[in-house]
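Here the complex is missing one protein chain, while the rest keep their positions.
Take a look at chain A:
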Amino acid sequence: MKEELAKSSQSTISSFQVFLIHVCCGLALAVGFWVARNVYSINLIFDPTTTLRLIWAVEFPVVILLFSYFRQKPEKCSYLKAIARGLLGLPVGVLLNVLGALALGAPAGLQYFERTASWSLLMSSLTFVPTACVYGSCWTDWHRIFACTKPKGPLDFMLCLPAHGAVIGAWFGAWPMPLDWERPWQDWPICVSYGAMAGYVAGMVGSLGLALMHTGGKQLKAE
């Protein structure tokens, strides 16, 4: 049923679907945390690398499977192809996130490499992969969503807002790092990950709100 809906056009994505996707993504994050804590009894503070990878391992399939349903031009692009696009988008996103983090002052030492990589995997799945699934390599769409920030329609909101939220959240999450509180969570990239996830959730809430407003406005217009 979802496939049929997605086939028709991007604009027909209903606010309920947006809600569903966001709830699933959010739940995936929560499940990742839960599994890390209760099954493997690790957490972000004491073993950031493994935990981040674990969360990513839960989140990434959910994201890639969900967003591939809403791929653009479904008649030309099969579901599997969309998934493949997402898989290809992942390393590109990882690279961009790593470069961005390094430019902003993430530790560049080799001993931090694993942590940076795991963090970037998660960041990439939150920011880059959804758009890669939906739009593939269409430059104009990427340009519209990420460079100009001019999303149109709930689908664009759904891609744009959580991604921006994650990046901005990560940016703010970096601020406690230099403080001399000597807490273990001040280490790279723990508080940055918390910030990114908080920003991601905030972005999802915003996107949902906008989607509701959007469809609400449309209904008003239709009336």
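To be clear about the criterion, a contact is a pair of C-beta atoms (placed from the backbone, for glycine too) under 8 Å apart; a residue touches a chain by one contact, two chains touch by 3 or more; residues count from 1.
Following the convention adopted for this analysis, contacts and distances are computed from a predicted model.
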Q.
Suppose you had to identify the omitted chain by its UniProt name; would it be "Prefoldin subunit 5", "GPI ethanolamine phosphate transferase 3", "Elongator complex protein 4" or "Proteasome assembly chaperone 1"?
A. "GPI ethanolamine phosphate transferase 3"
**Q.** Residue of A:V23, A:L104 or A:C138 in touch with the missing chain, whole complex considered
**A.** A:L104
Q) Please identify, in ascending order, the residues of chain A that touch the omitted chain? A) 100, 102-105, 107-112, 143, 146-148, 171, 174, 178-180
